[in-house]
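Mind having a look at this structure? Questions to follow.
A single protein chain has been removed from this complex, and every other one stays in its place.
In this document, chain identifiers A and B correspond to the written order of the chains, with residue numbering beginning at 1 in each.
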Amino acid sequence: MRALRLGLFLAGAAGLAGLLAWAFVDLPAFGEGRSVYASVVDRVALPERKAPNAVTTVVFDVRGLDTLLEEAILFAAAAGVAMLLRDAHEGETAARRDAVRSDAVRALGMLLAPFALVLGLYTIAHGHLTPGGGFQGGVVVAAAVVLVYVAGRGDAFDRIAPTSAWDAVEGAGVGAFVVVGLCGLTAGGQYLENVFPLGVRGALAAAGTIPVLSWSAGIAVAAAFVLLFREFLDQLRDEES
Amino acid sequence: MTAIQVVAVVLVGLAGTAVVLTRDIVRQALLTSLFGFALTALFLVLQAPDVALSEIVVGTIGFPLVLAVAIARSRG
Partner (left out) sequence: MTLLPFLLAAWLFLVGLYGVVTSRNLVHLVVCLSVAQSSTYVLLLVVGYRRAATAPIFKDLPVGTRTVDPVVQALTLTDVVVAVAVSALLLALALQAQKRHGTLDPDELAEVRG
């Protein structure tokens, strides 16, 4: 049975490899791509949006609708994990398995958590100026929260990561993205059009809707990941028989 | 193609193959972090700092954490 499955797969894979090789030969050579869209975005990102980071401009302004849909996928994944793993006995404080026996890990973890939080917020805030943005910074913020658990303070982690509060935060993040898009409509333009004041190039509050959307995406991503981690880590509690 | 790009591409290929061929899931979790790191190096060499930043936070924090918890739970 397994041999049949493997044989079938190898036959299919050989066919697919042939098709892919045929397709790749016809693509422009590595390094010779000529995308008109990319050239336009390069010339437009800084002068028209006052945002030096062209990638964040594309993520939150030029292709903002794609980012909204990706956030919807994230939201659905977090909701799916909650549905699968969240117990009906929510709120019971069963004992956590605390396996951290090293003082160095505890000390380093508690020391690094606030720095990681600041680094995450910095990455979100400077998304339109340097490489960064809501998605990267959001994961770092969630990591800062999980560091508290990794440092052996499971009780503190339970207090700072209650699922009800972070559920609301995630909803607020995705909702803020949708509402800022509606501002474009009310100002007479298109949905998710950049209608906020553009400000001075290089400032944290420049580039119109881009930092606002970056913050809302960062909050949504951080909350989704904290929820994921909390629900997974709750599975490690000692269960009463 | 510069030499460093060839090295990065080969490293990613080797790491990906190693991840798939490892049957022990604990070793595979560690190799996944290594694969993420190789991918980050490749993305940097391809002049994509935003994507490299995404991949490094996800490949060192996001994915190995849920994997480790899943493994611990599947054994406990």
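The rule is short, and it goes like this: a contact is a pair of C-beta atoms (placed from the backbone, for glycine too) under 8 Å apart; a residue touches a chain by one contact, two chains touch by 3 or more.
Just so you know, these numbers come straight off a predicted model, no measurement behind them.
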Chains in view touching the one left out: A, B
Considering the entire assembly, which residues of chain B contact the chain that has been omitted? 1, 5-6, 9, 12-13, 16-17, 19-23, 25, 28-29, 32, 35, 39, 42-43, 46-51, 53-55, 58, 62-63, 66-67, 70-71, 73-74
Had the left-out chain been drawn, it would touch chain A at residues 1-2, 5-6, 9, 13, 16-17, 20-21, 24-25, 27, 29-33, 35, 37-38, 41-43, 45-47, 52-59, 62-63, 66-67, 70, 73-74, 77-78, 80-81, 84-85, 129-131, 133, 135-136, 138-139, 221, 224-225, 228, 231-232, 235
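Keep in mind that, in the parts below, only the chains that are shown with their structure count from here on.
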Averaging C-alpha coordinates per chain, one finds the centres of chain A and chain B separated by a number of Å equal to 18
Of all residues in chain B, those that touch chain A in their complex: 1, 49-50, 52-54, 57-58, 61-62, 65-66, 69-70, 72-73, 76
Could you list, by residue number, the parts of chain A that touch chain B in their complex? 30-31, 53, 55-56, 123, 131-133, 135-136, 139-140, 142-143, 146, 225, 228-229, 232-233, 235-236
